[in-house]
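Take this structure first; my questions come after.
With one protein chain removed, the remaining protein chains of the complex are shown where they sit.
Chain naming follows the written order as A, B and C, and within any one chain the residues start at number 1.
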């Protein structure tokens, strides 16, 4: 693989030089005043990206999976009931985690390609008159299918059912790329990570936690130490960490927030939409179909694309990697072999996206796909040039 | 704080340029063949540092605390009994973790400054005729007190008691700096991290797990997902990771292992002894005392040093930081205010150590300590020049 | 401008991470043994890239212009006659330099787009029965027009004329990208730089000097100190430099040579041909013309492309930069406004080139050029996929 070409996996994303430089720092003393002076504002500034004023930001040196575990362990007790919809690999894996931790998981199975089923949530919650369900778990952006769900609709369903359950949302592959409104949507825990919209290296789970979830923390019985919110909040209160913090990622997050604020969150979201829309125009020009069931569900961070009948999507991503040195996302779970994915999030330009489209076209041609070279590129070019926007500035 | 001065905290340690460069990598696809080709040899090569042939290496994107939790959760069940000696902050915190996870913790309390009490372990294990104790937990290098315990003696005690318990060892602040013999000592899980002897950024727990501990994994009932050995081993078997791996740290570990092997582990250990001995000569010249009770316990990675009666060690470390921009370790727990610590591990030279000694002398003089400027430096200089050794080569 | 997109100027070229890392070094003592041990092999290994065994490599902390001046000052005396062909901006500027240094410059003016006129050289040299001409100056790759000249033919012309003049060749924008055969072609001084085929930062002129040119050095009367070959060779003989050397670039050159040798020079040249040919297919698909007069002259490092009548090439490169954040080469000198240039040399992949082609297509469409979006991209894709080759490996 060549380091020179961008990656088109849906995270970890291409890291801009400015953030690589920020993470390149020499060791500093995490118990010294300058860490304290750095860390507290980083936590505060992260709130805007989650769309919360009331929530607390909590970070762990862990992956998004660790973030899920932290959400669950800090608020629930063995045997507690949770309601979850499964419509892709990541919702599936969160369910598995809940089961391993002894929760009573009520699953709503949906087609892969569907979004969060607000109506079915409402029905189940209404049926739960005893309020046995303690939390509803939703995946905002299902990375396996390229589906972004309407979290506001889930909130409306919960309200319609008059149900007091907490709502936990996985926004790992949407945050800082697609608008997220924690407070407006009444989200209780939002789980994200460093390696997607924040454009950093993998290694830090980033959560936002509502006052309601913080209250649940006091009675939750699931065991936890590394992921314990209480230790973390107590240490954070004086600018510290309960164990050795991931310094490089915290300083990286500080710089990432600066980049996001310099560009403006609205512009960040608009850029992701524009880049994604170019990809979708290309898909259409190729005569292919997205896994996402309908346009309202199309994700602006990742497109999962069905290969034609009789083709193997793994052969396609292999060809792109082996022949041209470019990584695309493979089809996960049910989609393995059937769909490939183009990640289009984080530090990316239209020019970079066009190189990805040109590459996958070559790989498709190599494998005798019925597509015309340049056709998807042309469709995206046409869209991009007619919808120009300010460039992301990645360096001072 | 000035980035130009070394840190003398006992980790995270000063990161050599070569490793900063290795971690500065651009994003690569962790599902692509080149990651597989990188990761498997890294796991294999790490074994030598632990002194194991039989064990498996397991890494998590987490801190050392996460490593402890992983050790416990993967091998034990709620209510299981563990035997632990407490002789410093890190053994204390491991005990707390066990208690939070519902284990029955039998604590042997020792003085801070003492090492692992092999005789008392033997007595307790002998008394446990029913073999209720499932694991003995030992801290190899107690970072809070600068004490290195004799793990071989603990093994001998367990053998003398004819007890089948597993032995878990925290070697976070000793591994890759002080010799560790997992197989010879019969260690079942050894827990370390990226940010000490491996000279990398914080963010990766590194464990070695014996076949016996792997067998225990099958029946252990403590809940875990993020830290589940089974998922990790299954994914590792094909060169992968169960979730997004900490790429930068894995590539960093690859380069760290190269550096350690180029220097030679024996030379690495000898260098740490030499650097530490120079510090101890300085402490003696100042007329101060180490927290470690006797020379057999002296740690080659960190020295905890009592300040004289009537002085506050926090004022001393503050002065060193504020007046000279140099970080030393504060006194932790019982030692807070009473002792300060000089970390002397990882990527460090005699020349760097002398700058640390010179700094703390100035800070002591500023606070009217009864010491003579230059006295500790001279004692260390004398030792270093009479015990010269090959220089660490930090760049190709 | 976005740092994320590649540049398509004909140098300085995109710097691969591996070389950025090599140049990122901390200061070392240039009078210490490790510099000596580094520098001498670098000079030796550079010879293969020039295709010389007999020549000496000389480096200066300077640009290619400095290299030209060094070549002239070290071998000629005021009033000496030199024969030069002018067929682009860089040959023009070398002539200007000679004139300013008091040489008697005999210019053969050719069309911009033509190559070195071997027949006219032969005629002039044959006419110079008194051998007043001391040196023939030729530009191997004229960066302004995208023309690569046949240096072997110039040598043949000189031999046919039986003329003893030295031959100096500017290979700044060809070396390490297009084959260069110093010894076989009888070149006396070849002048290159760090920032093109060597993929490094600007700042080091790199020359190869034949024994014949070294002999001329003894009698040359043009004043020089900074550029004096004698001081340099004397200092180099013991591994040193006559003044402070450009350490970072020398260590960078060491790594660049490793990369070139790992790929294999033949493969490097083949890759440049392949990338260039794809660009030429695109130009053809657009219905545009190259400045280079005929295919034998097409440069594999840069293509200068006429815009259609009535269009301004500066508006095109401005549009590419302002609307899409991508730099292309402007038309220089006579070509200003008439032609733009695509640099395709150094650390570049087919995927990157396709992004450049897609970008310039968008800019052309924005300015109402009569081209079809995707047409050039498709032509290049077709060529690239049918002429796949091993990928450059830019990282260990």
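We take it that contacts are C-beta pairs under 8 Å (C-beta built on N, C-alpha and C of every residue); 3 or more make two chains touch, one makes a residue touch a chain.
Quick caveat: nothing in here was measured; it's all calculated off a predicted structure.
A.B. asks: Tell me which residue among C:62, C:83 or C:339 touches the hidden chain in the full complex.
C.D. replies: C:62
A.B. asks: Even though one chain is hidden, which residues of chain C still touch it in the full complex?
C.D. replies: 1, 3, 7, 9, 11-15, 20, 23-34, 60-66, 68-69, 78, 96-97, 100-102, 193, 195, 201-204, 222-228, 242-249, 321, 327, 330
A.B. asks: For review purposes, identify every residue of chain B that touches the missing chain, sorted by number.
C.D. replies: The missing chain touches chain B at positions 1-6, 14, 16-18, 323-326, 347-352, 354-355, 358-359, 361-362, 365-366, 372-375, 377-378, 381-382, 384-385, 388, 391-395.
A.B. asks: Which residue numbers on chain A touch the omitted chain?
C.D. replies: That gives, for chain A, the contact residues 17, 21, 24-26, 395.
Simple rule for what comes next: only the chains that are shown with their structure count from here on.
A.B. asks: Using only Cα atoms to place each chain's centre, name the chain farthest from chain C.
C.D. replies: B
A.B. asks: I'd like the most central chain, judged by C-alpha centroids against the all-protein C-alpha centroid.
C.D. replies: Given all protein C-alpha atoms shown, the central chain works out to be A.
A.B. asks: Max contacts between which two chains?
C.D. replies: Counting C-beta pairs in contact per chain pair, the top pair is A-B.
A.B. asks: Which integer distance in Å separates the CA centroid of chain B from that of chain C?
C.D. replies: Computed value for the inter-centroid distance: 53 Å.
A.B. asks: Take the average of all CA coordinates in chain A, do the same for chain C, and state the distance between these two points in whole angstrom.
C.D. replies: Their C-alpha centroids are separated by 46 Å.
A.B. asks: By the touch rule stated above, which residues of chain A touch at least two different other chains?
C.D. replies: Counting only residues that touch two or more other chains, chain A contributes 1, 3, 14.
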